[in-house]
Every structure is written in C-alpha cells, then in structure tokens.
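Notes follow the structure.
Removed from the display is one protein chain of the complex; every other protein chain stays in position.
Presenting chain A:
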Amino acid sequence: MRLEKCWFCSSTIYPGHGIQFVRNDAKIFRFCRSKCHKNFKMKRNPRKVKWTKAYRKLHGKELNKDATFELERRRNRPERYDRNVVQNTIKALKRIEEIRLKREEKFWENRMKVKKDKRADLEELKQNIHLVKAPVALQEDPSLALPKKMEKVKVKVEMREAGETRAMEE
C-alpha cells in the first residue's frame, strides 16, 4: 500500500480513492477526487489555480523551501533492508512531521504579521479623513486638526487650488 500525492492539488490519496490516468507516454497522473480530475481534463495549470498547493507554494503563501521536505523527496538509490534503519526512519518521520507543522504555523504567523505596518494605518487615515471631519469643512478651514504630515500635503493642494476649483465647477 502506498500513499500517493494528487497531481493537481497535492493532497494525499488514500487507498480506495481517486482515479489514475495513464498517458500514452507512460506518465501516470493520480487524482484524489473528480474535482482535480476534471480540472486536469480542462487543461488547467495547477500553478495558476488558487486552491492548489502548487499555487500556494509558488506564490509564497506556504512554506516551500525547508529542510523538513527533504525526507519526502524521491530517492532513486535502493536501500538495503536494515531493521535498525527502518526503526530510526519511523521515529524520524514522526519527529520531522512535528517540526514541519510548527514551522508552517510560524510561517503563517509571520505572513500575517507583515501587514500590520504603520504605512497602512496612515493610508487609512488619509482615505477616511471624511469620517473625522467633513471634507467641505476641511477645505474652508485648513487649520483644522490633522497630523503634521497631513498638513504638508494640504499646502500643496492650496497652491494648485485655483486650477482645481475650476475643474470642480466644470
């Protein structure tokens, strides 16, 4: 019994599931369910389909380059059977799985952290200033409370004001 990976979405295919498609050049495509199979028949590229692992790893949404993946890589050298090697491999499998999951979690956390930037907050303030004070009020009285950086921006607007008001009238 062997647990295969779906060619399209990269999930594990358990025994009793899925379809195996053999192309005439003897390349075998395994699919975990008909969803993946149908997408393949539509000639979709898994690297462009957003819910697949291939897309997520390609676009940096998930951990892709890590030492823990080395265990699952295919090796073409046959190993002589040694009971101790087998026992150690089983232990290593479990441990490496734990480590991989922890690293994936951390990767996700780091990904979510980066978005909390000060720049994002400033952008939000600029865009939603109308929630603080009405835009008409701001134009009439430019001395109204705004953060220092915002004031500098206001000065530029005043210099072009003549041209701008004409545009607004139009």
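Convention: a residue touches a chain if its C-beta (ideal position, glycine included) is under 8 Å from a C-beta of that chain, and two chains touch if they have at least 3 such contacts; residues count from 1.
Note that in this section contacts and distances are computed from a predicted model.
**Q** Name the absent chain as its UniProt record does, using one of the following: "Ubiquitin-related modifier 1", "AP complex subunit beta", "DNA-directed RNA polymerases I and III subunit RPAC1" or "50S ribosomal protein L14".
**A** Not shown, but named in UniProt as "50S ribosomal protein L14".
**Q** Given that one chain is not shown, which residue among A:Val22, A:Met112 or A:Val136 touches it?
**A** Checking the options A:Val22, A:Met112 or A:Val136, the one contacting the hidden chain is A:Val22.
**Q** Determine and list the chain A residues touching the chain excluded from the picture.
**A** On the side of chain A, residues 1, 13, 15-24, 26, 28 touch the unshown chain.
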